[in-house]
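Quick one: this structure, given as structure tokens, is what I'll be asking you about.
What you see is the complex with one protein chain gone and the rest in place.
Showing chain A:
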Amino acid sequence: MSSEVNDRIAEDTRPSGEGGDRAQYAVCAFLALLGTAVIVDALGIPHITSGTDPVGPRVVPMILGVLLMVVAVAYAVDVARGGRGEPEAGEDVDLSQGSDWRTVLLLIGAFVVNAVLIERLGWVISGTLLFWGTAFALGNRHYVRNLLIAVTLSLVTFYAFAIGLGVNLPAGVLQGIL
């Protein structure tokens, strides 16, 4: 293998903190919680069995809920023994620094804006906000150029997909104008 590939592997295996990766216990907790939720939900399902369905709708969720809890425990044991998963590497990924939460929160914001506004304002406007907002979140500061790109992209996709190919995209307030 090339030295470059080796460099990358070396980078990946660098432990993220002192000792083990304790954040993994949060995953175990999440799994246990999810297992509980699945079982609670299953208990609320009427237990209906019949000649054509001797199992009923409850059994599989119950099994799944129990398995989730079992796996949560097994995972915790693995973590306690020092097991850890490799964070995913990639061409644009720099794992040598911590996560950039500001960017992620801004992206989520832009995403939610689109989800809330898509039916009211229509895809062309909400999509423009989405692209412009995500480009901004990712650190691009060409405000005017990005706006032009965003508007063009939204208009082109709307005409190509909604009008050309019959894909479901709302026109929103621009109904009748587009």
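By definition in this document, a contact is a pair of C-beta atoms (placed from the backbone, for glycine too) under 8 Å apart; a residue touches a chain by one contact, two chains touch by 3 or more; residues count from 1.
Simple rule for what comes next: contacts and distances are computed from a predicted model.
Only one chain is not pictured, and the protein name UniProt records for it, out of "Tripartite tricarboxylate transporter permease", "Allophanate hydrolase", "cytochrome-c oxidase" or "Heme exporter protein C", is "Tripartite tricarboxylate transporter permease".
The missing chain lies against chain A, touching residues 1-2, 4-5, 21, 23-24, 27, 31, 34, 38, 41-42, 45-46, 48-49, 51-57, 60-61, 64, 67-68, 71, 74-75, 78, 83-88, 90-95, 97, 99-101, 103-104, 107-108, 110-112, 114-116, 118-119, 123, 127, 130-131, 134-135, 137-140, 149, 153, 157, 161, 164-170.
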